[in-house]
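Sharing a structure, written as structure tokens. Questions coming.
Only a part of the assembly is drawn; its chains keep their places, and the rest are absent.
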Amino acid sequence: MGKITIGCFSSLVGSMSLDFAIKFSDAAVKKGHEVDLWLSGNGTMLGKKGQSKFRDYSYLMDTVMELINSGKFKITNCEACAKARGIGREDTVEGFGVASMDWYLASAFSTDRILHIGGE
Amino acid sequence: MRLAVFVSEYREPEMLERLKAEKLGIVLVQNGVYHAALKKDGNVSPVLSKDVEYYALSEDLQSRGFSDSDVVDSKIKVINYDGLVDLIFNDYEKTIWL
Amino acid sequence: MAIKKIAFIVEKLPYKSETSRLALTHAIASQTVEIHLEDGDNVEPVLAFVGDGVLNCLKNQKALDIYGVSSLEAHIKNALLLDLRVLVCKEDLEGFGLTEDSIVMDAEEIGGEVTTQVVPYEEIQQDLESADHLMFF
């Protein structure tokens, strides 16, 4: 079993990149791997409390919670990116980490694979 | 190196021509699956013209209205998220998302 | 008393961004705009799919089953159910080797009466000319 670090950067909500990251994480954890997921740029919106489950908008929180409860999945918001958007710790879903950017590099140090989802 | 390149857009990424690797795999995901499922003006996508391994994500084909058998070239292996996890851990060392 | 015509032109692909979804939901919002307007005033929407945008119209999109997000196919059916005029560029459809069989042409199973119209680009250009406002998605 291995460890993969995924970075989801500058993701549009609605771009399906967050959906990809969560579905991939779910498949990896079910196979027994460990996953670190780093959210930066607009990706940090995934950590916002109080998102609504609308049909026109993919709602990922149920799967995220299952993943967190598996003990094999860490999800961390970029602190500066979130704060810039008005999302402080008190506004962040419980179970999400909040850290500075070196967290991603530290995770990259000790991981087997990186999947850095950049793009727009 | 063994390099998996994710193509997530339906246009030819400029970098694709340049990237070299001992083993190179192109993984078509998100809008990248249109390269696998469509011809334009009768021609297959230039993304498919390399002598490398090709994969297309089944879930992203189906979301967009295609079935797994719609791929335009049999050299494209259709895989799901499960298969993709195995691919990344077992067959490739590094990844690039374009 | 006036009718303002707004053309919603969709040229982006369905799922990379929310763009085309928002085109559909805003065009459909024309159904309730009257409450904000004077008696007799209204907005007349026309939806046109051009370029890569025609791929929004493909049948059998499984986005809801797989990603839990409503498909563009379902949105287009809603638009037809509400009698919106839906145009698809013929040249672009043919460029992808697609036909009317490949795309959503009606919403009969939910009671829709109007059908999608596959038309030459020239007709869409005429709608751009006659519209009061253009919104490109």
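Each chain carries a letter (A, B and C) given by its place in the written order, and its residues are counted from 1.
Going forward, a residue touches a chain if its C-beta (ideal position, glycine included) is under 8 Å from a C-beta of that chain, and two chains touch if they have at least 3 such contacts.
Only a predicted model underlies this, so the values are computations on that prediction, with no experimental measurement involved.
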Can you write the chain counts for the whole complex as a formula in the shown labels?
-> A x2, B x2, C x2
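The definition used in the following text is that only the chains that are shown with their structure count from here on.
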Quick check: more C-beta contact pairs in B-C or A-C?
-> B-C
Could you give the separation in Å between the centres of subunit A and subunit B, each centre being the mean of its C-alpha atoms?
-> 24
Centre-to-centre distance between subunit C and subunit A (centres being mean Cα positions), rounded to whole Å | 34
Where subunit C touches two or more other chains at once, by residue number | 15-16, 67
Subunit A: positions in contact with at least two other chains = 16, 23
Any idea which subunit A residues touch subunit B in the complex?
-> 2, 4, 16-17, 20, 23-24, 26-28, 31, 33, 112-119
Given the complex, residues on subunit A that touch subunit C span 12-16, 19, 23, 55-59
So in the complex, which bits of subunit B are touching subunit C?
-> 8-10, 30-31, 34, 38-42, 59, 62-67
